[in-house]
Each structure stands twice: as structure tokens, then as C-alpha cells.
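Here's the structure, in C-alpha cells; my notes come after.
Every protein chain of the complex appears in place save one, which is left out.
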Amino acid sequence: MTAELLERLIACIGSLLVGGTASWQLRNELPLHGLDAQVTKLLLGLMIVGCVLALLASLNVLGAFA
Amino acid sequence: MAVRSVARTTPYLEKVAVEARYNDVDPVYAETRDIRLFGFVLFLLADCVLFGAFVFAYLYLRTAAPTWPPVVDGKQLPRLDVAFGAMNSIVLFGSGVTMHFALESWKHLKKLAFNFWLVATILLGIGFLAGQAHEYMSAQMTWQGSTFGASFFTLTGLHGFHVFAGVCFLTVLGIQANRGVYTGSKYFGLVAGTLYWHFVDVIWVLLFFLFYLW
Partner (left out) sequence: MDVAAHPIEQHEAHDHIHPAPEGFIAKYVFSIDHKVIAIQYFVTGLLFMLIAGSFAELMRIQLWNPKGTFMEYHTFNQMFTMHGTVMVWLVLIPLVTGSLGNLVMPLQIGARDVAFPWLNMLSFWLIPVSGLILFSTFFVGAPSSGWTEYPPISLEQGPGGPLWCLAIIVVGISSTLTGLNFMVTIFKMRAPGMTWTRMPLFTWATFATALINMFATVALSAALLALFFAQVYNVPFFDPARGGSVILYQHMFWFYSHPAVYIFILPAFGVISEVLPTFARKTIFGYKMIAFSSLAIAILGFAVWAHHMFPGGIAPWLQIPFMIITYLIGIPTGIKIFSWMATIWGGRIQFTTPMLYAMAFIGTFSFGGITGVYLACVPVDLHEHGSYFVVAHFHYVVAGGAVTAFFAGFYYWFPKATGRLLSEKMGKVGFWLFMAGLTGTFLPMHWLGLEGMPRRYASYETFAKAFPDAVFWNRFESVSSFLMVAAIALVAVNIIYSIRSGRRAGNNPWGARTLEWMISSPAPYYNFKKIPIVLDRPYDFTQPLPYRNLDEVTDPYPVPSEAVLPRNAAGMGV
């Protein structure tokens, strides 16, 4: 179990967990009004995009140079 | 007639006060909260421009470079460690989710849960900073050696400074919350802290993509 494999594993499982939880929370936030709710929805959504990127990076789909 | 003309022409803040009274919330608090929230969101937008300027510099330098990563002392610099970067990113994104849970706990008046999630956020934030420290120490490029190092260390350093400031901010919020400064209905500081933390999170999404995945 190399360091790199461990890192990829944490990233992969973590991104699914974090992304999934964030999506669930985003769905709960969707009906709310108010500036803070709208900003939270936007930022949660972008964070989920980040989780997707991290997932693809851990699976070597993105970031596979060399 | 006069009331109608006022109601038709009242600016937004009046509507905030009217809505607050309708919902049995202190209208004075509702108005100041609305003002502070708007100001805070504008501050976050200005902060975006700060990062945007450096991102522009990075894009300019990178697209002008003949190879990327650039060649220093005859050798091409290696790329950053994507696996480690992905893991560190998940640590930060996780802290965003825990911060959201912290705020939700406070809204539902669960103080113990709030403390737990807030401490988790702070620990994950510190973990991210530790990961960045590791990344800095094991980096093959230097701040002075090439535009790769210049842009990477400047941008991620600026971001890391924001994360550090955020950790301090959240710590202070935690202390204040436990001292009773915030109540179940008046907790704007916690909202500001959460928005700031999410903002720092999202900036990292951009930086992760620009430096690790492109």
C-alpha cells in the first residue's frame, strides 16, 4: 500500500462521501430564500463540482500527465 | 392612498422590516443583519477579484511559456502530485460540509452538536494547512526559480493565508458562541463565518483545477 494509493483511496471515498452529503444538504437548502441562502446554495454547488474534480483526479481520469 | 404610495415605493430595507414584524422577528435586528450580510457578500466579491487578478497573471504566464512546467537549469520541472492534491482537497471540502452542519446545529439550537462540528471544521482546516506545508516542502520548484513556482506559491500562499485567517475567525466564533454572544435567532457572525469558509473552499476548487489538473 503505497502512499499514493492511500491518498487516491482517501480522495476517492472521501469525494463520494463529501460530495454526496453536500448534495443532500443542497437539496435541503433549495427552497430557502434570502441572500445568505442563495450564496450558500451557489457555493455548495461549486464545492460539489470540486468534489467531482477530486474524484476524477483520484481515478486518474483527470490530471493524468506523463 | 398615502400608504399605498409608500408601500409601492419603499426600498428593500423597508420590506425587510415589514417582513420581520410579520414573522415576529425584531425589525431593528433584521435591518442591521440585512445590511451586514450585503456588506459581507460584497467583501467576498472583492476578495474574488483579488484572486482573479493573480489567476489572470498565472494564465498569462502559463500560456506564454514555451513548455509547462517550464525548464529550469536544463531540466523540466515535474508536475505536482495530483493524488496528494486530491486528498488535501477532500480534507478542505469535508471541512466545508462540517461547517454547514455546525450552522445547521446552531439553527436547531443543538449546542453540543454545533461545538462538535465546529471543532471538526477547524481541525480539518488545520489539516489542510498541514497538507499544504507538506506540499511546499516537497515541491521541486522554488518561488524564485520559475514562473511555475512564482504563480503556484503566490496563489496557494494567498489562499493558505485566507484559510489561516478563516481558522482564526472560526476559533473566535466558537469562543463567542460558547460565551453566549449569539442566540437562537441572532447569529449573524456564524453565518458570516460559514459563508467565508465556503468561499475559501470554492477558491480552492479553482486553484486545484488550475495547478493540479490542467
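Order as written gives the chain letters A and B; numbering starts at 1 within each chain.
What we mean here is this: a contact is a pair of C-beta atoms (placed from the backbone, for glycine too) under 8 Å apart; a residue touches a chain by one contact, two chains touch by 3 or more.
Keep in mind the model is a prediction, meaning the values are calculated, not measured.
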### Among shown chains, those touching the left-out chain
B
### Task
Would you write out the residues of chain B that touch the absent chain, in ascending order?
1-3, 5-6, 9-14, 17, 27-28, 31-32, 34-35, 38-39, 42-43, 45-47, 49-50, 52-54, 56-57, 60-61, 64-65, 70, 143-148, 150-151, 154
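Just so it is clear, only the chains that are shown with their structure count from here on.
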#### Entry: Length of the line joining the C-alpha centres of chain A and chain B, rounded to whole Å
15
#### Entry: Contacting residues of chain A [partner chain B, same complex]
4, 7-8, 10-11, 14-15, 17-19, 21-22, 25, 35-36, 39-40, 43-44, 46-47, 49-51, 53-54, 57-58, 62-66
### Summary
Counting only contacts in the complex, chain B reaches chain A at residues 34, 37-38, 41, 44, 79, 81-87, 89-91, 93-94, 96-97, 100-101, 104, 191, 194-195, 198-199, 201-202, 204-205, 208-209, 212-213
